[in-house]
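Submitted below is the structure of interest, expressed as structure tokens.
The complex appears here minus one protein chain, its other protein chains still in place.
Right, subunit A next:
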Amino acid sequence: MRLEPIANPSLARTTLPPLIAIMTTVVVASLLAMLAGANPFSVLGLILKGAFGSKFAALETLNRATPLIFTGLSVAVAFRARLWNIGAEAQLYAGALITVVLGTGALPWGAGALLPTLALGAMLAGALVLLVPALLKVRFGVDEVVTTLLFNFIFLLFISMLLEGPLKDPMGMGWPKSERLIAEARLPRMAEGLRLHWGFGLAIISAALVWVIQRRTTLGYEMRAVGLNRDAARFVGIPVNGVLIKTALLSGGLAALAGFSEVAGVKGSLTLDLSPGFGYTGIIVAMLALLNPLAVVAAALFVAGIFVGADSMSRAVGVPTYLADIMLATALLLMVLAILLTRFRVVRE
């Protein structure tokens, strides 16, 4: 078989493959639910209801989507320049670390000065964490996929070391957790009585800003050029290595905001289970959004909805929550294939 580009794809060509991909994902999930002895229709219904069926559920989904928007943006920015940042998890924890280091009383400021400082400090920390693999890539040609992956393990152990050492809360009953943030360091709710913190607002603003950077600035143009064809970009005089470093700083900073927002908006302190893999899930979010920063918001809501919905479904009928991860992996693999098939046709030899 051979792939042949389609010059003028029809409407059916551009819409059918993604649709079939989503339907296949649903069928796979149904079969797996049946395997677990549950009624597939009720399982899918319960997931939907658990994700969006009530005000409480919808707010829970928005809260869960918040860190995913940040990590999704981080990955989208990096992948667009073909910088394979798989280390959003480490960068997230770097942001969370700075938030608790500065936000537990070290800076006795009002919220108006403290919160922006924490956010910027977090971004700086995340940027530095990704700077190391980026420098190794441009200086020594070391593949950033492996280094960023390995950094996730190293950084989590580093956090664990701090939480059992200098950062340990003396009142924490022996648990490895940090002290709690002071009140001024907590992100306020977006409206009175609404269980949604300003991290979500910050995520939406970030998505818009990233879109502006990518579409309306020279840096954004250079990032895309470097991602499309590195040699061609170098040929027309774009400083490829410099662009890759800038991309890394932006990407690392965005992932770190997820850590800031989770600590300052939700948890109030740092523990080792702050992130159930938000960094890795960001890759799925970014891919489902086709690396478009605005679509990242929608993709994050979709992914968060599946997780929140699967949690509530699992509590109700006992099908393991891992069904959510299987659905996302299936959706990811089928979606990249479907997107390809909207532009190419398969020709038999």
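Assume contacts are C-beta pairs under 8 Å (C-beta built on N, C-alpha and C of every residue); 3 or more make two chains touch, one makes a residue touch a chain; residues count from 1.
Just so we're on the same page, contacts and distances are computed from a predicted model.
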item: Chain not present in the shown complex, as UniProt names it (candidates "ATP-grasp ribosomal peptide maturase", "Branched-chain amino acid transport system / permease component", "NADH-quinone oxidoreductase subunit C/D" or "AtuA-like ferredoxin-fold domain-containing protein"); value: "Branched-chain amino acid transport system / permease component"
item: Touch with the omitted chain, as defined above, among A:86, A:114 or A:270; value: A:86
item: Option touching the unshown chain, where A:263, A:284 or A:313 are the choices; value: A:284
item: Contact partner of the left-out chain, one of A:66, A:99, A:147 or A:269; value: A:147
item: In subunit A, positions touching the absent partner; value: 1-3, 32, 35-36, 84, 86, 136, 140-143, 145-147, 149-151, 153-154, 157-158, 160-161, 164-165, 280, 283-284, 287, 318, 320, 322-323, 325-326, 328-330, 332-333, 336-337, 340, 349
